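For this depiction, one protein chain was excluded, whereas all remaining protein chains were kept in their positions.
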Amino acid sequence: MLNLDQIDKVIKLSLSEDMPFGDITTENIVSEKSVSKARFIAKASGIVCGMPVVLRTFYLLDTEVSIEVLCPDGTKVNKGDVIATIEGPTVAILEGERTALNLLQRLSGVATATNELVEIIKDTKTSVVDTRKTTPGLRYLEKYAVRVGGGQNHRFSLSDGVLIKDNHIVAAGGIKQAVSMVRGNIPHTIKIEVETESLDMVKEAIEAKADIIMLDNMTNEMMQEAVKFINGRALVEASGDMNKDRILGVAQTGVDIISVGKLTHSVKAMDISLKFYA
Amino acid sequence: MLNLDQIDKVIKLSLSEDMPFGDITTENIVSEKSVSKARFIAKASGIVCGMPVVLRTFYLLDTEVSIEVLCPDGTKVNKGDVIATIEGPTVAILEGERTALNLLQRLSGVATATNELVEIIKDTKTSVVDTRKTTPGLRYLEKYAVRVGGGQNHRFSLSDGVLIKDNHIVAAGGIKQAVSMVRGNIPHTIKIEVETESLDMVKEAIEAKADIIMLDNMTNEMMQEAVKFINGRALVEASGDMNKDRILGVAQTGVDIISVGKLTHSVKAMDISLKFYA
Amino acid sequence: MLNLDQIDKVIKLSLSEDMPFGDITTENIVSEKSVSKARFIAKASGIVCGMPVVLRTFYLLDTEVSIEVLCPDGTKVNKGDVIATIEGPTVAILEGERTALNLLQRLSGVATATNELVEIIKDTKTSVVDTRKTTPGLRYLEKYAVRVGGGQNHRFSLSDGVLIKDNHIVAAGGIKQAVSMVRGNIPHTIKIEVETESLDMVKEAIEAKADIIMLDNMTNEMMQEAVKFINGRALVEASGDMNKDRILGVAQTGVDIISVGKLTHSVKAMDISLKFYA
Amino acid sequence: MLNLDQIDKVIKLSLSEDMPFGDITTENIVSEKSVSKARFIAKASGIVCGMPVVLRTFYLLDTEVSIEVLCPDGTKVNKGDVIATIEGPTVAILEGERTALNLLQRLSGVATATNELVEIIKDTKTSVVDTRKTTPGLRYLEKYAVRVGGGQNHRFSLSDGVLIKDNHIVAAGGIKQAVSMVRGNIPHTIKIEVETESLDMVKEAIEAKADIIMLDNMTNEMMQEAVKFINGRALVEASGDMNKDRILGVAQTGVDIISVGKLTHSVKAMDISLKFYA
Amino acid sequence: MLNLDQIDKVIKLSLSEDMPFGDITTENIVSEKSVSKARFIAKASGIVCGMPVVLRTFYLLDTEVSIEVLCPDGTKVNKGDVIATIEGPTVAILEGERTALNLLQRLSGVATATNELVEIIKDTKTSVVDTRKTTPGLRYLEKYAVRVGGGQNHRFSLSDGVLIKDNHIVAAGGIKQAVSMVRGNIPHTIKIEVETESLDMVKEAIEAKADIIMLDNMTNEMMQEAVKFINGRALVEASGDMNKDRILGVAQTGVDIISVGKLTHSVKAMDISLKFYA
Partner (left out) sequence: MLNLDQIDKVIKLSLSEDMPFGDITTENIVSEKSVSKARFIAKASGIVCGMPVVLRTFYLLDTEVSIEVLCPDGTKVNKGDVIATIEGPTVAILEGERTALNLLQRLSGVATATNELVEIIKDTKTSVVDTRKTTPGLRYLEKYAVRVGGGQNHRFSLSDGVLIKDNHIVAAGGIKQAVSMVRGNIPHTIKIEVETESLDMVKEAIEAKADIIMLDNMTNEMMQEAVKFINGRALVEASGDMNKDRILGVAQTGVDIISVGKLTHSVKAMDISLKFYA
């Protein structure tokens, strides 16, 4: 379920960017009364994501556009599959086309890339999560796409999760100090995560009663050792240049979570087109 | 030269997305008085793009942050190169880090991808241009990155350029009709472009006195023939799934412009990190 | 066809300016259930412009207001003509009256003034266009009114058209240099216009392959000579204190376009009233 | 003294309307380091109004622009007078020029037109006031210009003044009822004005203890009689198509206030230019 | 009658504060199709105020929520009374609950506190009014609640009423000077109030023709004397730490108005709950 307000803000921004003062081609050629039909067609295989955004884009342009969704978010599609059909005022369809496709293709790209990793480690107990390396302005939607692709989310922002990094530890004078400075000043509903780069740091973090321990840029061997040491006393997250080739090995070290920046920072848009038909 | 207002809107959106109600880790650990130094370091080769955005991000957070830019936008860098140094309040550096890097990496990715294509066809007279397949909210910056990479821009939006497509032609009853419906109703400062899929359409467009003719999804042979027929009477733009492997052949057909969607719809972030040092 | 978003922004600004915290007269006297009928009546002759804005003003206040438009935009009306009838909640009609009339009267004033000039030169091939001397915040609507009055538009803003003026030429070191500095850095969809004050400048501009040449503050004789010299190699625009008395002579010099600042900088509102009836 | 927030909102709206995505001419030609000098010169006589807006426009674009105001708001100038000099980055001067002039010329136009009427009736005790027939979005500034021209202001909006009109009287069932419905429900700091069209209505309004009585579209004789009858028991405002020819006669009937719509609904911009010099 | 725009701004602010990126509990548990019924029940006695806000909150979240208001604004309720019933999508009811209750309870608290004072002095001719000591962002609604409770309003803001205080008097060089500096520069529709602290100041204010005289922090005896001196030549307002114990005595001095800061600066929320039922 997506928050309408969040979607609408993105769509309005995009529409006004693409039409700061109207569509001078369409408005001068196409009659307000003209109606058309078209189909959203997958031109590559992947996981569809973003149909609520598509629906809302055209609704905001003209409430008389109607869309039938054949492949709702999460559906695996192949090249040639019809994802949805759209019918309504031609002007609205032409004006919303680019905004709708730009978002649909990007979100489907994120869901597809996530799903690829999720499938690779599906026989382990490990989850794939995103990071804050999202596209400015699109974080809410991209994190949704990660979930649609079978992944889970890391904290949404600096405001709703604690991640104590190197600089924090230095500033505080140690992991224990850092954790305790945070503990009393944040909601009791939020866990505390500590980023570690060595087993010594892992031990300190456990002593400080961190709720989550991030193993940053460690070898699989180090991670295995850390998992063994932690032994369920904290959630364990692996981080650092994760990719298709490496992810299964990392999952097999027994970490609970693997966070992957490229799910959102290097998106390959899924190819989807809007084809008119009579 | 970048428009400050445009930059600031994106940065503020990104900062408030990343810190809707503060940074609960940093604010509870790092003193307001603490200062730090750090370096932006390239972890891959490419074209730097986005330093004005980086400068502005930290300026908006704290005017006491100072940044020395060693590799301004457009510089080719290699892995390990120091792009800039930053010095100032630790809190501001930590709070702005993600927003600055998210934008810098993405824009450098766009500039780098553009430059790759530009280099391939540098011995032809053809230009590489972008499309409207940009990230919602980031069009202004992404189009800037295309220019930094050596490309040129297509129209900014539906409001400032005319592109008569299939549906417009059908609605108007022909290319000639479509062009003349637009001609009298748009500023005389804007050219009219017609999308064509066959030589017959090219001929019609020339008769209609189109200023630019887009050759959409044609073979190189068809494009060569079209260029010959047009013979300087209009600018010629080639379009449709352009990529590294294909672009030189297309340029050699003699088209003036090649538009490439993937410059902006499938960006691979350039890897850049911010490293603190004592 | 007007862009709804553009209209709504102006109307909401106007309504909130006129009612920052309600209408303390009407809200305390008129029942929410009261309904009324009224007529928009022309109290002077002219060209009606702005009815979509009127419709939208009342729609935004109360969707139960219904309006029948008898004289749509572009209609020539005489004193006493009923332009439209309105029926619905009295509160909404009273609260929207001033905003609706302020915009309708101003836009009709622009259309009427434009039409007057257009009529004078209707037997020439010359067009009347507007300038950027519009009312802050109302440019989109005022440019629409110019078209409704039979005129055409100049560039919308500094972002979507190039006009190389004196200062640019000085900064660039000559017309040729200025044109070439711009050519590679703007969308290929946008023409380049050069402002000239002498025949020598006209020649330079032609050599630089300017798409449009503005003849600024020239005598009719100079303009005639310039037109002859240019001979179709560029569009020709005449500019500088144009008015009713002078415009025919200027048009007869053969220029393509005459731009007129006072169409929008010195608007005489067309007198229109809203009269209630039982 | 002008409220900065109010000014800035208008200027930002205007700048972003005039440069939605930069100034593609200037940014590609003029160096960021180039500086220029220019003069604001009156090309017609009138009352200067709007210099704080001019100052703020350039300040918002670039804090390094400096302006020396020679003729502050309220100064009577003649053709050729230098109103102010400006010096600073050429880019900022070129980008702000149109916004600054559009506002300065319009506000000076309002102040000049107001002053013309004020001068005509300067030997009477009557004041000239404005109406709500202002330009959408510019009311605050236009009302300021009226004061600069020597006039006074009517209520700012529907929220801060009561004007009981025909429709209110009908809805309430009489003037007395209307006044009493309002009296208890508005701040005790606000006066109640009643619009009247006959002497009978004037009498009723006096009985209802209205604070201000508007004489709408009455002959001078009727107004004289009304003033005599009212005899200081309420302020008296004359309204309805006031102009230069008529205003002295109306003032001589003894009314306290004359409200004039055309001060703001039909503004003739005062001609002012910005001339660069070496 | 409440201005929709004003209400909606507050509600949207509140909803986005309470759900910056969705409701992660409800969205993951409750189906979009689930519908529920619930009742707003008074858990203490008081005056209901804020039902239009409640209606609008749920309408903005989901137009399918329907609410039946049993006790409209102004109704006195006792513990256990059902104020309204609500029926519709469970998700919307859960997401709007806190925003609706936070506003309803606060406004009912203001109305109840106002009414308590109004009742105490109901046999005098004196009115209870509010001040500018309102909650930032809620002034429009809190002033409405004061009216619902039987009170009246003081000026809405610094823009729509004049209150000459000590500092103004010092700056002007006396009450007479202060009043005359304001008189010519504000709309003639606004009264002038002077704050006084002694009978001498009262006399000066009367001489200056102040419309309203505030007696600030005076004893009842002084106030009585002031009222006698003023004798109807101005409205008289008593101010300074007014409360239940003192208000009747003050009213009996004959002042017209008593302004009470704590109506809005120290609100005790009225206890109201939303109970689901099958």
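Order of writing sets the chain letters: A, B, C, D and E. Residues in each chain are counted from 1.
In the analysis below, contacts are C-beta pairs under 8 Å (C-beta built on N, C-alpha and C of every residue); 3 or more make two chains touch, one makes a residue touch a chain.
As the structure is a prediction and not an experimental result, all values here were calculated from the model.
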Selected from E:Leu94, E:Leu117 or E:Val236 as touching the chain missing from the view: E:Leu94
With the missing chain put back, one of E:Ser66, E:Asn185 or E:Ser198 would touch it. Which one? E:Asn185
Among A:Ile212, A:Val227, A:Ala251 or A:Ile272, choose the residue that contacts the chain missing from this document, as touch is defined above. A:Ile212
The listed residue (E:Val77, E:Ala92, E:Met223 or E:Val267) that touches the chain absent from the view is E:Val267
Residue numbers in subunit D that touch the chain omitted from display: 1-3, 5-6, 140, 156
Tell me where the left-out chain touches subunit A, residue by residue. 127, 129, 147, 152-156, 159-162, 184-191, 193, 212, 235, 237, 256-257
Which residues does subunit E use to touch the chain missing from this display? 10-11, 13-14, 17-26, 28-31, 34, 36, 90, 94-95, 98-99, 101-103, 105-106, 109, 132-140, 157-168, 171-172, 178, 181-182, 185-186, 190, 262, 265-269, 276
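Simple rule for what comes next: only the chains that are shown with their structure count from here on.
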Distance in touch steps, counted as few as possible, from subunit D out to subunit E: 1
Please flag the chain sitting at the greatest distance from subunit E, going by CA centroids. B
Examine where the copies subunit C and subunit E touch and state whether the two sides share over half of their residue numbers (same) or under half (different). different
Computed distance of Cα centres, subunit D from subunit C, in Å: 23
Inter-chain centre distance, subunit A versus subunit C - centres from mean C-alpha coordinates, in Å: 45
Residue numbers in subunit E touching 2 or more other chains? 21, 156
